[in-house]
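Okay, structure first, notes after.
For this depiction, one protein chain was excluded, whereas all remaining protein chains were kept in their positions.
To keep things simple, chains are lettered A, B, C and D as they appear, and every chain counts its residues starting from 1.
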Amino acid sequence: MLFNKRTERIFFWVFFPLALLMPLFLAENTFFVSKLTSIMIFALFVMSLDYLVGRCGLITLGHAMFYGLGGYLFWMIAPEYEAVNFWVYTFYICMIAAAVALIIGFLVLRTSGIYMIMITLAFAQMAFYFFSDSIEFGGTDGLFIYVKPETSIFGLSFFDLDNPTHFYYLCLLSLFNTLIFFRILIRSRFGRVVDAIHENPGRTTALGYNIFVFRLMSYVIASALGAYAGYLFTLQYGFVNPSMLAWTTSGSALVMSILGGMGSIYGAILGTFVYEGLHYVLEHLTEHWMLFMGALIIAMVMVFKNGIAGSMEKLLEKRT
Amino acid sequence: MTKLLDVKGLHTYYGESHILHGVNFDIQPGQAVSLMGRNGMGKTTTLKSILGLVPPRSGHVLFQGEEITGLPTWQRMRKDIAYVPEGRGMFHNLTVKEHLEMAARANQKGEQHWTCERVLETFPRLQERLTNLGTQLSGGEQQMLAIGRALVTNPELLILDEATEGLAPLIRKEIWDVIRTIKSSGISTLIVDKNIQVLKELCDQHIVLVKGQVVFSAGSSQLMESLDEVESYLGV
Amino acid sequence: MNTQVSLDLKVMLETQGLCKYWGGLKALDDISLQFFDKQLHGIVGPNGAGKSTLLNLLCGHYKPTRGSILHKEEAIEAIKPYAFARRGIGRSFQKTNIYPGATCLENCCVAVQRRMGGSFNILRSRYTQKVLDEIASEALEKVGLGARRDVVASQISYGEQRQLEIAMVLATSPEVLLLDEPMAGMGHEESQLIIELLKTLRREYCIVLVEHDMDAVFELSDQLTVMVDGQHLTTGSVDQVRDDPRVKEAYLGQGDEVF
Amino acid sequence: MTTSLFLVQLINGLQYGLLLFLIASGLTLVFGVMGILNLAHGSMYMVGAYLVWYFVEHTGSFGLSALISAVIALLIGILMERTLIRQLYRRNHLDQVLLTIGMIFVFNALQGLLWGNDPLGVAVPSALSSAIPVTDVLEYPVYRIFVALFCVGIAALMYFMINKTRLGMLIRAGESNREMVECLGIDIRKLYTIVFAIGVMLAAIAGVAAAPMSSIVPGMGEHILITCFVVVVIGGMGSIKGAFIAALLVGLVDTFASILVPQLSSMMIYILMAFILLIKPQGLFSS
Partner (left out) sequence: NEQPIKVGMMLPFSGVYGALGDATRNGLKMALREQAAQLHGRKLEFIEIDTEARPERAPEIASSLLNNSEADFIIGPVHSGVAMGMLKVLRGKETVMIVPNAGAGPVTGPLCSPNVFRTSFSSWQPSYPMGKVALDKGYKKVVTMSWNYGMGKESLDAFEESFTAGGGEVVKKILVPFPKTEFQAYLSEIASINPDAVFVFFAGGGAVKFVKDYDALGLKGKIPLLGSGFLTEGTLEAQGPAAEGVMTTLHYADTLDNELNKAFRTSYKAEFGKASDIYAVQGYDTGLMIASAVNQLGGDISDQQALIKALGETTVKSPRGDFTFSAAHNPVQNIYLRTVENGENKVIEVAAPALADPARGCKL
């Protein structure tokens, strides 16, 4: 059983069919399609963070480093005016990000708890200032990327990235795959150990697991996916900016994942959609959107005990 | 004479699971009372219900004739109840000395029989460990500290949950001696323990719990009479 | 030093001049002991004698200040903590140390899976592993928790958690069992169950048992070591130790009333 | 670098470090000692600065305004704890993150509504407005020296309170095991309300003290927040002494890095933190 909770299944069967049909309703309004695309991209990023924080207990405030890295890496490795293959570059970017994560993870995973939050923040800030301070990378103004990769596999191309609707489906597919991937991961034997480490690392060591390796693997996986999200973001508008790496980006992602329900994975989608949705609605309603946003966040923490997913589960699981 | 503690019809739940099914008993001033039962029968839950750590859904707790059912835990403890919890409840960031100093106070009558010094005399082992942090103590040392910390609040009623667990025979004996001293000085005690041998000699009143219900409640002499029955409840 | 032990017994674990200092405190001072295969070695001593510290060193939880630990004649004091368990040194904790959020079965499954491998398999479902479940259930049965296998560990009582603790060690099927006060907090019946269990296990494993329940220790031990204040006081058969006046003075107290 | 410049920079570093300590002191109390992850700490720094500006505009007296601001901050702290923070003690730490981020939004919005977005400034109180000449060109303002001394005072007071008094022990015990503290007959809820409010007040006082020597702008709290966390964490959670030394260290490193390795100066405190945490994963003085 891939989804062991009823809520999860309901969510799955409501969200994905809806998302699949959405562009049909929004055909004339390209903006909403691209807005939804951005939200899905960010949801993917939040999901990778949710896995780290919620499932592995590795709280990081430096995850945006990989998000930004995904973008900058593309700029760095892609030849400027030539067409490149999307899948090949996805592979490259994930691999390089994974390699970076391996090194950084090796260092940061020696600490835990708040110390880990801070040391991940430290590395992310270093990366942030590295990109903001260097002229080669466009400094604080960021960079334009003129390459739009093509997406053919063995000569067959399903997506045209310049078409917002196609790009939308690509991102939806990515989100879908990521969710399924994490579910499989959690359900696996590897996932069992990850859960065990989260709950009681000391005991897990005493049982003979090298918890460092498991944590490192999780960190690498989540970071590679984070970078993938950043890469998608960059592709959407062809623009990278150091603010992608800023701690506030990590912070927002953390907020969305807590809001969605830590560790539930699908909650990341809920959290991102609710947060971004509210943000969008409020900022178009009033200039004082912050006040309402803040008040709503506070109200939601008070009402939802374990995030939106947790509260939904409470409602839906009881009856079974 | 008013009862020191009067527990009436406690029903306690953890979430949906019904743990205590109407627990009734009382303690007279100066009495030592044992609370026995096998693992998971609800002894700790009973204590926690009395102290308000796990609020019962129904039932009453009276202390010195006063209703304390709805009060927050700290107010109940202020009425001179002290508690040595199962698992000891050490503070990982306080030294042994600080554990005692922070807890020390005179009781409501203004008496202060137990001071930090007296506790350290009673448990010389702690004297040597004064600057260790609570969790850096050996299991037995933690137990001594937990009892010491309860004593310095100079209670009328001392509640001990498995206080001799993990103690060496000599120390265990010492603890029982301390409890005897406490008892003789007029402090009431409510003791949860496994050691029926000691309890039957030490306590005036015995209560046995099975599945959240009191199945036996009587004085020592009756206990001797129906020892077999009680032992079967306890699975000895 | 140990007369009673016959020569065909294999030394499983050995300490040589093992020391552990906490700042100025000598929690363990120059301890040299041998633990034999298929024997139960009891360790007793007053509170704070360093028994748990010794077990913590033997299972790699702490690093010794000085001295060495030999497992099957190989020095292992420098290897990583998890590697101790991989060599077959399993350990139960004095303070309950389980996965409170998982079911009892799942608790044991984590342990079994270490041995069965496949922990890096990120595709294979953990729920379809009958063998694993069976071994885990077996371990639960052994300690008498069979009926509680699907209850979440935080919801079982303290005594039951102590039982689970032992089941988890058994589930790793170690060669050496380090048990730190396994019976503490258990009821009579449960203790009896564990004692019976240990009786069968002691001919299969090398067991080091730290326990304050004297009846159990006397009944179970093949050899008995007494420690006081981090020092080794004596090692010998149960009878030798029981009658040693130094032991009476330091630990048991005079007379027979063992409370 | 000449010796005199070195000395001047040393003083600069120490003075900045001390100010950092003042800002971080409330955080040490609330986060380090009590274990509450209050991200709105920076907002209270901002609120302190705006409040003192507001009252100076109306009363003209800096001292009086400082006092009123501190009291208001204390009340805000009590209100925050009573109505919101309190509900979350039993919940996951991360819920506190969410809650206090919500508060940041609210505080920022209120600041915009009440005081607008223009940068504001408060004049140095006249009694302290003189300066001591240091070199031909450079002089040192008396107010900054005064603030530095004030910070030292606060540090000493806090160290004493947390480590030596019964109150301090109770606070620490509460972080470790709330239930047990209650079982000793102590009203932990009230205790926590008060201590939390003091932490909030300290943040506001830091804002008050900093107001005359900096600019009062929207978002001034968020930037300083991260630096405060750096200080608390380098020092080791819960250690006042650690936070104090860490603050000085950060102050000095930041000052000297600006001059000696300007290319790296933006990253320097993070490099410092990473370095320290890799060597001492629990910070310098954690218990």
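In this section, a contact is a pair of C-beta atoms (placed from the backbone, for glycine too) under 8 Å apart; a residue touches a chain by one contact, two chains touch by 3 or more.
Keep in mind that this is a model prediction, so the values were computed, not measured.
Displayed chains that the missing chain touches over the full complex: A, D (touch as defined at the top). Among the residues D:Thr59, D:Thr83, D:Thr165 or D:Ser215, only D:Ser215 touches the chain that is left out of the figure.
If you put the hidden chain back, the residue from D:Ser25, D:Asn108 or D:Ser239 that touches it is D:Asn108.
Chain A residues in contact with the hidden partner, per the touch definition given at the top, are 29-32, 34-35, 38, 129, 132-133, 135, 138-142, 144, 233, 236-239, 241, 243-244, 248-249, 283-284, 287, 289-290.
Interface residues of chain D facing the missing partner chain: 2, 4-5, 8-9, 12-13, 15-16, 108-109, 112, 116-121, 123-124, 131, 133, 135-141, 143-144, 213-220, 223, 254-256, 258-259, 262, 265-266.
Just so it is clear, only the chains that are shown with their structure count from here on.
The chain with its Cα centre farthest from the Cα centre of chain A is B.
Chain C and chain D have Cα centroids separated by 48 Å. Between chain A and chain B the centroid-to-centroid distance comes to 51 Å (mean Cα coordinates, whole Å).
The distance from the centre of chain A to the centre of chain C, each centre being the mean of the chain's C-alpha atoms, comes to 44 Å. Within chain A, contacts with two or more other chains are made by no residue at all. If each chain is drawn as a node and touching chains are joined, the picture is one closed loop, every chain linked to exactly two others. The set of touching chain pairs reads A-C, A-D, B-C, B-D, using the touch definition from the header.
The touching residues of chain B, counted against chain C in their complex, run 14, 17, 38-41, 44, 86-87, 125, 129, 136-141, 143-144, 162, 164-173, 176, 194-195, 197-198, 234-236.
Listing the residues of chain D that touch chain B in their complex gives 166, 169-170, 172-173, 175-177, 179-180, 182-189, 238, 287. If you check the complex, the residues on chain C that touch chain B are 22, 44-52, 94-96, 155-160, 181, 184-190, 212, 214, 250-253, 257-259.
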